[in-house]
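Yeah, one chain of the complex is gone here, protein chain that is, but the others are all in their spots.
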Amino acid sequence: MIPRYSRPEMTRIWDPENRFRIWFEIEAHACDALAELGVIPKEAAAEIWAKGQWEVARIDEIERETKHDVIAFLTNLAEYVGPAARFVHQGMTSSDLLDTCLAVQLAQATDILLDDLDRLLKALEKRAFEHKLTPTMGRSHGIHAEPTTFGLKLATHYAAFKRDRERLVAARADIATCAISGAVGTFANIDPRVEAHVAAKMGLGIEPISTQVIPRDRHAMYFSVLGVIASSIENLSIEIRHLQRSEVREAEEYFSPGQKGSSAMPHKRNPVLSENLTGLARIVRAAVTPALENVALWHERDISHSSVERVFGPDATIALDFALNRLVGLIDKLIVYPENMQANLDRYGGLVHSQRVLLALTQAGLSREDSYQAVQRNAMKVWLEGKDFLTELKGDPLVSAKIEARALEECFDLGYHYKHVDDIFRRVFGRA
Amino acid sequence: MIPRYSRPEMTRIWDPENRFRIWFEIEAHACDALAELGVIPKEAAAEIWAKGQWEVARIDEIERETKHDVIAFLTNLAEYVGPAARFVHQGMTSSDLLDTCLAVQLAQATDILLDDLDRLLKALEKRAFEHKLTPTMGRSHGIHAEPTTFGLKLATHYAAFKRDRERLVAARADIATCAISGAVGTFANIDPRVEAHVAAKMGLGIEPISTQVIPRDRHAMYFSVLGVIASSIENLSIEIRHLQRSEVREAEEYFSPGQKGSSAMPHKRNPVLSENLTGLARIVRAAVTPALENVALWHERDISHSSVERVFGPDATIALDFALNRLVGLIDKLIVYPENMQANLDRYGGLVHSQRVLLALTQAGLSREDSYQAVQRNAMKVWLEGKDFLTELKGDPLVSAKIEARALEECFDLGYHYKHVDDIFRRVFGRA
Amino acid sequence: MIPRYSRPEMTRIWDPENRFRIWFEIEAHACDALAELGVIPKEAAAEIWAKGQWEVARIDEIERETKHDVIAFLTNLAEYVGPAARFVHQGMTSSDLLDTCLAVQLAQATDILLDDLDRLLKALEKRAFEHKLTPTMGRSHGIHAEPTTFGLKLATHYAAFKRDRERLVAARADIATCAISGAVGTFANIDPRVEAHVAAKMGLGIEPISTQVIPRDRHAMYFSVLGVIASSIENLSIEIRHLQRSEVREAEEYFSPGQKGSSAMPHKRNPVLSENLTGLARIVRAAVTPALENVALWHERDISHSSVERVFGPDATIALDFALNRLVGLIDKLIVYPENMQANLDRYGGLVHSQRVLLALTQAGLSREDSYQAVQRNAMKVWLEGKDFLTELKGDPLVSAKIEARALEECFDLGYHYKHVDDIFRRVFGRA
Partner (left out) sequence: MIPRYSRPEMTRIWDPENRFRIWFEIEAHACDALAELGVIPKEAAAEIWAKGQWEVARIDEIERETKHDVIAFLTNLAEYVGPAARFVHQGMTSSDLLDTCLAVQLAQATDILLDDLDRLLKALEKRAFEHKLTPTMGRSHGIHAEPTTFGLKLATHYAAFKRDRERLVAARADIATCAISGAVGTFANIDPRVEAHVAAKMGLGIEPISTQVIPRDRHAMYFSVLGVIASSIENLSIEIRHLQRSEVREAEEYFSPGQKGSSAMPHKRNPVLSENLTGLARIVRAAVTPALENVALWHERDISHSSVERVFGPDATIALDFALNRLVGLIDKLIVYPENMQANLDRYGGLVHSQRVLLALTQAGLSREDSYQAVQRNAMKVWLEGKDFLTELKGDPLVSAKIEARALEECFDLGYHYKHVDDIFRRVFGRA
């Protein structure tokens, strides 16, 4: 991923340094297990831990020759460890190392993503409670529907990211397995107890059956979950972009004092962060289809999945981490304009109360169809002629015959819509 | 495709009746060529044309037995043709029939789509000229930028669909080839002249090299072009949805007198057609990835592509045809509110002229940086305090020192932005 | 989905009849709750249950007029229920009905898919135990690697589908929620207790926060899981296609006595079912991206998701159900050729034992690098000159100096590779 969309916390996981450290740990733990089983001398295992070192530049140098990264690493390691190095990697295949390492890296990446989500949830919860009862227009189809609160809007996204968090926890469990099963996965040259030992030490589960590689349905599931989270980000981003539209202006990304919205038009304040998040969501989702295509490897394994994972393993997690962090900051500092929310609510003269008038008419004995026509008839005058809804209703003989003025006015009460906000908050946050 | 999103003109192409007719024509033309080459008797070819018939229900019945649609068809055809039927399909494989038929069907479908595009272009052109100089807000990032005209908006989409039309013409040429080359495509049992004859008669090009099947990169390209067209539809649909937003209301889908926007809220007028088009675009695009995955068949052919094409051949063309037709009607009847456009333009007290003031200040000798700060400073008062931009500028000592009041007022001239509208129209439509 | 890839069990779920039945139940249960709360008379609720009926053709007829399916249904229902019908749908929106119904349909569809998976798991388990120790070539990169057993191959796929089953159970829980929260989800006109009652009666969870619609990240997750399952199907299908290749012929799809593999080439026996499954996998996966794109609805809801779900809700579940059932039959009746497996194993004169010889040489004190070169040198003679591996090794002075003939021969023992098969089976199946 390009530096512009990368945070060092996440890129570090995909750096050679981290990869080689994980490789070393896997090999050294495996040696411990092999020593315990009497396959190699215990002193050798101890020596590997004691002397084990490596240097990225040197490994690169060797790899340019051997064109095999695992062999290059083992060669460099041997330069430090000395004769005991021949006990390293006994009965293992490169995939045992590579796939288990990928599992560790994805688990580490997921821990960062889970932390990102936690901070996002916290930010959303804070702002949701802050605006629990801030009246705002609820819109379906982009059209004014009925009143809601800004807190409810945020609570909706909180609930979505909460679900995403659960999905990611499940995806982490799915992906975090250790396979050290040797060529085609039969354990012919390595005892399953080595795998069990390394798994425990590296914080991974045991892959029940591997075929030299860890089955790729796990990775397909993992990247699909990243794709769903990306879509949740897109959803919230688009909400903010809508709220910041010049005609709406109910909320706005923080705009720092010296900031320039446009080089040509000094008046601009653009929701560029949210727009960027929309694009980043597409980038993260781009990993889903290749991950699904990676599942069907030939026989016990082919290596077609490898390049895809070398690219999208880092790219998808880095971009998602960056996006989540950008979103946390955006929500934290989001400027909210309650007065504009109220102004928009009032914009079409109470039209948003049409359902309540409809229900009142039916309760007053009018058929649903007649009630609908009466309300719609007056509503259209508001849309098309800019009339005031309440005035029109009062002046409509059919309506006024059924509902008296004061009762009509009561239909225009905003509080009516908010009586269950606390109930909903309790469902979402466990408190109101 | 479900009937809800289907037009009979297009579904007819994918009906068994049309498919069997095309099959018959391919077989009969092939017989003509075979007769000409002396491979079969000329009388046989004539008899096949004369007596050739088939019945869908009967073919289905036979297929339930043989589990092979081509054999079922040939069997039924033989029931009508009699003994001469044994000369049918000589040296051909099922794929010769199936792939050439698919080419004909896709060509037929494309002709309808091209006609759809022509009608859409006509509708867009008509409305574009109608509103060539209707002032409207130009928006970048959803934020007021500078004035444009509603005609220019429509011209943009016209130009996109014009490009789409050219792409579709190219895609039609790509897809419309005839292959009658026998098993693994070597012409071992059928002379290439048969292929040439059938191609000419069916209005297709000759597939230069086939491997029993027509290469699937052609279909991948074709469905990709449908995906691009679908995205153009999405683009225009989202524009309309934005314009119809309650806070914008610059344009609106036609709303018929008896129509109900919502069962619960009688005041609603929703852009449901445009929203539906957004969804249909996703449906059409869903065919792209499977079509790309279909390219890599094993060796001379496998049949993994077949089910994908049985589903997405009809689905993508039917949904796209439906969407284009819906869009034609939508554009034709779109309600435009020039007064709302003007009101939105005026909404932020001339803020949209900020660039022109900036340029005037730099031309008056102020540095670009100082000019920018001066204009931005006053613009922010409009955004945040609801002030009038021109008044603020006049009252700013730094600005008024550089530009006198009348010159400032001239910067607020709308006509300034429209001096090249005719030039653009000439580029797009060839006339202004 | 086209009938060719549909089973009645699954299509029934998406039939109008089932949809209207679910609608009726939701409405009637809601009436019970409303009656309990005193909003409507208890007699009315009872009457609705007693008299409630509908007729698909009549609903279609009304819909052609009103262009609104929910209103059409309610109108037809009222024709049967009479005056009490005005108490139906009180305070509800169409989405309350539609989204809750979709949840029920997806839950029903999932139950069928889970049953499919159970039968597939059973078939795989049976065949896996049958061939637990049937020796077969393990291949990486399509190249002979080391021996495995056919049972292990099947166990791998069993484990994958077992994971898929767990994912599907989680996805079912994700998708199976009830939302009856009224316009923009505030419960302004309907008590949350109605939702709770209907949820319980329909076997659904309660949607904690809805915005007139159930949030679409749930559906995105659901269709992603279907995509992962489809990829597992593709994986197994490609294995079978490989095994049936003319040069491999280790397994074969059942070929019925009267069957024809090709209309032109009578000798053909093609793995058409597996190829078809490969294509069906692409079809199911095509639903993933649109489902991800459906998440970002505008504000409280737009209706862009609707067309996508009307198409892919049925299409993806029907195609997946069909594919799973086809796969069950395929596995059940798969013809296995153990003698060909053994012949392929023996094909390259014991080359598959190269690792063991390598390890023996290193254990005999030769450096890993020298050992590798020695083994590789002799292996290449087998590949390129068709020599016998064991003979070559015995004749190699460097090798024979380190390992005596009998020890070398022992390296060629097949049983060596199978000592952990029972361990793996116990992990996968809980028994060996």
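We just call them A, B and C in the order they show up, numbering each chain from 1.
Here is the rule we use: a contact is a pair of C-beta atoms (placed from the backbone, for glycine too) under 8 Å apart; a residue touches a chain by one contact, two chains touch by 3 or more.
What you see is a predicted model, and the numbers here were worked out from it, not measured in a lab.
For the chain missing from the display, the contacting residue among C:29, C:68 or C:139 is C:139, taking the whole complex into account. One of C:49, C:372 or C:412 touches the chain omitted from the figure, and that residue is C:372.
Contact with the omitted chain, checked across A:37, A:50, A:173 or A:303, is made by A:303. Residues of subunit A in contact with the chain left out of this view: 1-2, 4-5, 66-68, 70-71, 89, 92-94, 182-183, 189, 241, 259-260, 262-265, 270, 272, 275-276, 278-280, 282-283, 285-287, 289-290, 293-294, 298, 302-308, 310-312, 315, 319.
Interface residues of subunit C facing the missing partner chain: 137, 139-146, 241-242, 244-248, 260-262, 264-272, 275, 289, 293, 344, 347-348, 351-352, 354-355, 358, 372, 375-376, 379, 382-383, 389. In the full complex, the hidden chain is touched by subunit B at residues 86, 90-91, 138-142, 145-148, 152, 155-156, 159-160, 163-164, 167, 170, 174, 183-189, 192, 206, 208-209, 211-212, 215, 217-218, 220-221, 224-225, 227-228, 230-232, 234-235, 237-239, 242, 281, 285, 288-289, 292-293, 295-303, 355-356, 359, 362, 367-368, 416-421, 423-424, 427-428.
Everything that follows uses one rule, which is that only the chains that are shown with their structure count from here on.
The greatest centre-to-centre distance from subunit C, using averaged C-alpha positions, is reached by B.
Summary of the copy comparison: rotating subunit A onto subunit B for the best CA superposition needs 180 degrees, to the nearest 5. Here the CA centre of subunit B is 33 Å from the CA centre of subunit C. Under the contact definition stated at the top, the residues of subunit C that touch 2 or more other chains are 183, 189, 285, 289, 293, 298, 302-303.
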